[in-house]
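The next block holds one structure in the form of structure tokens; read it before the comments.
Here the complex is missing a single protein chain, while all its other protein chains stay put.
Our next item is chain A:
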Amino acid sequence: MATRLQFENNCEVGVFSKLTNAYCLVAIGGSENFYSAFESELADVIPIVKTSIGGTRIIGRLCAGNKNGLLVPHTTTDQELQHLRNSLPDQVVVQRIEERLSALGNCIACNDHVALAHTDLDKETEEIIADVLGVEVFRQTIAGNILVGSYCALSNRGGIVHPHTSVEDLDELSTLLQVPLVAGTVNRGSEVIAAGMTVNDWTAFCGSDTTATELSVIDSIFKLREAQPSSIVDEMRKSLIDTYV
């Protein structure tokens, strides 16, 4: 179920937070409201970590990650890196990359299986991504924009892209990513999808300007209505019992 919230009166939730299936990063704000909102949804399921990257609060746009790993830019200080390594679960590999394009969140859009990358990314970086995150990397553009990380919000069940994406592009991307895609908007017609919302397999958080229509689109494409964290565990349990017998 998608939730509407604000970070210090700003609707760009995806800028100040990073949500994956294994963990959640939030920025340090003046009041605790932002953090509490995440906590109320995700408290016992995944760890929620308050952090800054390079001293800034725009952590959502600077780092890219999935349940396997987290990539942070070279501007991250050692203390922050250490803090992240301490707070996140052990199976999550935290790696600092030396890359000219340091806003990794804007350059990389990924879920647990596949990632889209900025066309000008280094070859080494691409290899590191494939390695650390355990994904297949595709260099792509979305509606003619090279910042794929900003204009696409991706989860394992679906994705939303820039509203001006043509039908052919949509098909192509959908084939690459192997998930259903829709061209849509967030935050009352804003085209920068990933900055306006953050999503994982069972929940999504959007800016409070998001209209009911947009919210319903998000719910339907990411299949959030039926998704509860427990239902995933139940499915796993069913398969386990099968093998037992």
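Heads up, the rule we're going with is that a residue touches a chain if its C-beta (ideal position, glycine included) is under 8 Å from a C-beta of that chain, and two chains touch if they have at least 3 such contacts; residues count from 1.
Operating definition for what follows: contacts and distances are computed from a predicted model.
Colleague: UniProt protein name for the omitted subunit, picking from "Dynein light chain Tctex-type 1", "serine C-palmitoyltransferase", "Glutathione S-transferase" or "60S ribosomal export protein NMD3"?
Modeller: "60S ribosomal export protein NMD3"
Colleague: Just name the one of A:T56, A:T119 or A:T213 that touches the chain not displayed here.
Modeller: A:T213
Colleague: Of the residues A:D112, A:D169 or A:D201, which one touches the chain left out of the display?
Modeller: Checking each option in A:D112, A:D169 or A:D201, the one touching the absent chain turns out to be A:D169.
Colleague: Of the residues in chain A, which ones touch the absent chain?
Modeller: Contact residues on chain A toward the absent chain are 163-170, 183-185, 188-191, 211, 213-214, 216-217.
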